[in-house]
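Submitted below is the structure of interest, expressed as structure tokens.
Removed from the display is one protein chain of the complex; every other protein chain stays in position.
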Amino acid sequence: MDGAELEVRTLGPCRIDSPLLPLLGERPTTQHYIDEGDKVLFDDTLTMISSRKVPLDELPGFEPAGPRRKIYFDPSKTRVGIVTCGGLCPGLNNVIRGLVLELTNHYGVNRIFGFRHGYQGFIAKYGHSVVDLTPERVAHIDEDGGTILGTSRGQQDPGEIVDCLSRMNINILFVIGGDGTLRGARAIADVVTERGEKIAVVGIPKTIDNDIPYIDQSFGFQTAFAKAAESIRAASAEATSAPGGVGVVRLMGRHSGFIACYATLAKSDADVVLIPELPFTLEGERGLLTYLRRRVEKRGHAVVVVAEGAGQDLVEGLPESSDASGNRKLFDIGPELSRRITDHFAEHGTELNLKYIDPSYHIRSVPANPYDNVYTIRLAHAAVHAAMSGRTEMVVGRWRRRFIHMPIELAVSHRNQVDPAGDLWMSVLEATGQPYRFG
Amino acid sequence: MDGAELEVRTLGPCRIDSPLLPLLGERPTTQHYIDEGDKVLFDDTLTMISSRKVPLDELPGFEPAGPRRKIYFDPSKTRVGIVTCGGLCPGLNNVIRGLVLELTNHYGVNRIFGFRHGYQGFIAKYGHSVVDLTPERVAHIDEDGGTILGTSRGQQDPGEIVDCLSRMNINILFVIGGDGTLRGARAIADVVTERGEKIAVVGIPKTIDNDIPYIDQSFGFQTAFAKAAESIRAASAEATSAPGGVGVVRLMGRHSGFIACYATLAKSDADVVLIPELPFTLEGERGLLTYLRRRVEKRGHAVVVVAEGAGQDLVEGLPESSDASGNRKLFDIGPELSRRITDHFAEHGTELNLKYIDPSYHIRSVPANPYDNVYTIRLAHAAVHAAMSGRTEMVVGRWRRRFIHMPIELAVSHRNQVDPAGDLWMSVLEATGQPYRFG
Amino acid sequence: MDGAELEVRTLGPCRIDSPLLPLLGERPTTQHYIDEGDKVLFDDTLTMISSRKVPLDELPGFEPAGPRRKIYFDPSKTRVGIVTCGGLCPGLNNVIRGLVLELTNHYGVNRIFGFRHGYQGFIAKYGHSVVDLTPERVAHIDEDGGTILGTSRGQQDPGEIVDCLSRMNINILFVIGGDGTLRGARAIADVVTERGEKIAVVGIPKTIDNDIPYIDQSFGFQTAFAKAAESIRAASAEATSAPGGVGVVRLMGRHSGFIACYATLAKSDADVVLIPELPFTLEGERGLLTYLRRRVEKRGHAVVVVAEGAGQDLVEGLPESSDASGNRKLFDIGPELSRRITDHFAEHGTELNLKYIDPSYHIRSVPANPYDNVYTIRLAHAAVHAAMSGRTEMVVGRWRRRFIHMPIELAVSHRNQVDPAGDLWMSVLEATGQPYRFG
Partner (left out) sequence: MDGAELEVRTLGPCRIDSPLLPLLGERPTTQHYIDEGDKVLFDDTLTMISSRKVPLDELPGFEPAGPRRKIYFDPSKTRVGIVTCGGLCPGLNNVIRGLVLELTNHYGVNRIFGFRHGYQGFIAKYGHSVVDLTPERVAHIDEDGGTILGTSRGQQDPGEIVDCLSRMNINILFVIGGDGTLRGARAIADVVTERGEKIAVVGIPKTIDNDIPYIDQSFGFQTAFAKAAESIRAASAEATSAPGGVGVVRLMGRHSGFIACYATLAKSDADVVLIPELPFTLEGERGLLTYLRRRVEKRGHAVVVVAEGAGQDLVEGLPESSDASGNRKLFDIGPELSRRITDHFAEHGTELNLKYIDPSYHIRSVPANPYDNVYTIRLAHAAVHAAMSGRTEMVVGRWRRRFIHMPIELAVSHRNQVDPAGDLWMSVLEATGQPYRFG
């Protein structure tokens, strides 16, 4: 991580007075507006900083988010597009709503268009109409899950997308989506640059798995793990009510076990948590199956939480395949694990009543909870400020509780994962009592 | 339905003054206690009564539940057993709690035993210990789903069960369970009679599907359908967010579509509801698939709610098999329906994004909601009054908002089902707009 | 209660084929439509019927609700008005939505007008505009508490209201409101009759206190008491956490203690419940204060639930006054009771930490819960069927789980109250352990 990687592109210098100035009235405005050139430090411990061996002013840091005194786009002439892509996540409608209200109420932008069903919405052949987004239209959409714009998976030709943006005289495009979507946004920004257009492309990272780096917690994540904790509670009720009761709960988390870890800590009924970050062995004296069987024999019941991406190495020789978003298809660990547990208990003559629970879409289709309501509004405000100041090819994030800007490049550079040596996993181990790893 | 069928057995005449008398203090006690011999009418319309052509005093009616002035068992010497059997249902712990508190606080009974894991709990070879049920032990169990006594499926030898009851000097056995369980309770009561013992066997009917007749709505049903409505909401969020979005929600309901109907009315997002009571055709101009496809083509999305017992005639030649409770195994309509929809849309070149949601155990493992809290307390009070007055081989029910007694025989005589000609189904049709039946 | 009182007026004979016929398709329609002339029996026990000493066909009964084969109004020419009056209640928007959807989707009525802010909406001088009610407009209003039409208290001149209805060619007026409102509706119907107009006036009774007779439970009641139970839970958390902790919870219930009773049974943390139906004494050996103090001295804490209409005789000489709806102003029992408890504990030197909780509008402003969603839809369907068949000066109700019609006269004839000799109050006494009455 060095300074260059953290640097955010702008379309050009900001020369227009922000219309927020009168709003703020007598406020000591020197404090509120973000100073160009300030940085939110990337490092947070002395050890980390010391190891860099650079002078203070070369320490890497993110550009802070927030309103600027001068902006790049003239609000009265600005036309904005919004698109949501990929799988659902709690809070999508809140982000749309936050963008529209901030643009209209505070910057005075009043031509905002919603493109339907992800990147398909820009491509003529799909025939999706465009949605006029007004404050009235979005007033209550935060009460519903899903996205009023619809969504779809998969890329579309960036050239065609820019054709559409140009034709509609769009100046700012907000893209709400996951890492595949953000790569698409970067491709769009590249075409924009090649053609010398002045269109800002700003992403709001969406990931229910909380696996996009440098954003503390992704929007919708708290709603999601709270919902997931309900499944653990149900599994526990089932497991404790039956002789030899074992509940197996499969939760979202393709590459990262955050939902599994937080849901487990939120409802302390799990005995074992399996996450993609830590491979595990089923068989053998130190394997999961023996551990689980002994626990059931001793306590009468057990609950296993497994993230969908865990244990992918257990099955070999699967053909590689991917969905429209380019996500590799996973083999379904939940049923496989249930089968292996069943076989193992049968071999050892231990009574088993296994209940398998997969909340699937329940977790991602619900409306945002109050925390995510707040978070998405603030995130949307930050995105609008960034775009109005001409930032492009970037996403808004939150680094240690500070809203920041970061290049798309960085947001898609790797995945955020649970650190097996960090205090989150330590707390999970302490809460479940399971060993550090099986095998 | 005639008078004989409604008659409830008693162990003998009631001669002991009820200990509730002092509790009620100055209350006009003539009104409160139930008069022996009164009846809650079975019929509720003039047409029904007229068609009977019997004198007034021969009109069939249920014995009203409630406290009697004289009781059969001497509280200070009474020993009580409680057992929960079969699948989970919201409110099991509430019923246990209500029984224990009423027995101890108001009748002064203080030897109450919980048998573990259903009828297994009476049989020595399973080795399940007995639980002492005190007011302290049960004080907060209503906050949790499941059952603190555990449960299991399947019958055990009624002779062995009565051996156990005799050995422990149990005078009253409360059995909480579904129709298989209640048949078992009747067998126990038969053995008790044969042996000339004085043990009252009182059932509290449990059925998450609301399919036991003569009890208005079974406990846990409101909690269950409220939870099921969340799945419809999730399916709707998914369906409306994707191009060609179709949500398929599989809900409980082996023989009866009550959960499907109520959940649909509770969250008006469903386009089609399929219940076991109404066979349907998939193919053809008037079949479900064409209807669904046209709806998606017109509105862009649709939600289908299917009860697990619906459409069982769609697959032929399945081998018959049953679980330990004697329930015939159903073929899984959810995935099959999803597959048929997928094929049909593909054949017609209609875009489809099908999301399949099965809330499974979420619906039955949750704690009871406030309504079911109230209902289960009152039901438990009624059961205790019945048992203390020496009633046996009966269950407590609720007939048109009156708590009543009815013979077990009657409770298991048939299943309660949605009347396709009644106003519930009419309201569902009006809410979804679907035709009366497909095919 | 005799037959005449139960008879519902109609505007004239029904001669138009119901448009529901095609909807029902192949259904055995003989069963579904309601037979003119059938009755839902008023009595439910043999004792009650026997005491009437009338022939069977003279037994009193309500007209069953539901669709008729022939209707009175021609849907294509029918214009409908809807108005909501009085205080808020969960489910108001659901009723509006149910009326509109049923009228449009199933009867094909497409001119529906919402009058704003109660009866004010008909009176020119208030200047409230009329709202066009379409299926799109009402699609999601069930997600919000309150009423989209607004409401107000108080009567307006019935002549002026009928002037407005005539001017707008309204054929059916749905009035959603409490007993003051329903008296107003009767006055409107009287003017209609005097003038020889053909306008059906159909009421949907609204009462959060559940105090309108003959309707099982009023809509919104389950939502309300579930919410009220949260206050009891909060009071209990406070009381058990402080030395000498006493929680006092004031709940709605001007004349009836239903909310207090059900909320108490829903969350078993209350030690004392006070309702309007049972006067109580504060002072003296058998008074409430001594009872409460002893309970705190023994158990360390206590929770008191008091309905707003309880103990109105405790303060004498208050001037009589009323609000715009004609409701007599009550003196505020909550703070008074708190003061008296505080004084009493101080006199006896007993430590006291009293926490007073009044959930006030929280209880009535929330969206309806899933049960009330279902109930309000079905109630609205029943109201539409009644109006289309030309019934007038009536309300829809539910008598022992059957939807019925009843004259407004009957609905406002008296208030439904908790029967101190019935099983609800018995269950409350059993749950709290309090004496039948204080004093």
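Order as written gives the chain letters A, B and C; numbering starts at 1 within each chain.
Here is the rule we go by: a residue touches a chain if its C-beta (ideal position, glycine included) is under 8 Å from a C-beta of that chain, and two chains touch if they have at least 3 such contacts.
These figures come from a predicted structure and were not determined experimentally.
J.: Which of these, C:G61, C:G146, C:G220 or C:G253, touches the one chain of the complex that we don't see?
T.: Considering the complete complex, C:G146 is the one touching the chain left out.
J.: Based on the whole complex, identify which of B:H140, B:R167 or B:R328 touches the chain you can't see.
T.: Missing-chain contact among the listed residues: B:H140.
J.: Looking beyond the chains shown, say which of C:R52, C:R340 or C:H362 touches the absent one.
T.: If we include the chain that is not displayed, C:H362 is the one touching it.
J.: Quickly run down the residues of subunit C that touch the omitted chain.
T.: Answer for subunit C: residues 88, 117, 120, 126, 128, 144-147, 150-152, 230-231, 233-238, 240-243, 355-362, 365-366 touch the chain left out.
J.: In the full complex, which bits of subunit A touch the chain not displayed? Write them out.
T.: Within subunit A, the residues that touch the unshown chain are 23-28, 31-32, 35, 38-41, 43-47, 49-50, 56-57, 59, 61, 64-67, 101-102, 105-106, 142, 216, 222, 225-226, 229, 262-263, 265-268, 369-371, 373-374, 377-378, 381-382, 400-403, 420-424, 426-427, 429-431, 433, 435-437.
Just so it is clear, only the chains that are shown with their structure count from here on.
J.: Note the rotational component of the Cα superposition from subunit A to subunit C, reported as an angle of 0 to 180 degrees in steps of 5.
T.: Between subunit A and subunit C the superposing rotation measures out at 180 degrees.
J.: Centre to centre, by mean C-alpha position, how many angstrom separate subunit B and subunit C?
T.: So the centre of subunit B lies 28 Å away from the centre of subunit C.
J.: Centroid of subunit A to centroid of subunit C, CA atoms only: how many Å?
T.: Once rounded, the distance between the two centres reads 46 Å.
J.: Which whole number of Å gives the spacing of the CA centres of subunit A and subunit B?
T.: Going by mean C-alpha positions, subunit A sits 42 Å from subunit B.
J.: Listing for subunit A: what residues touch at least two other chains?
T.: 144
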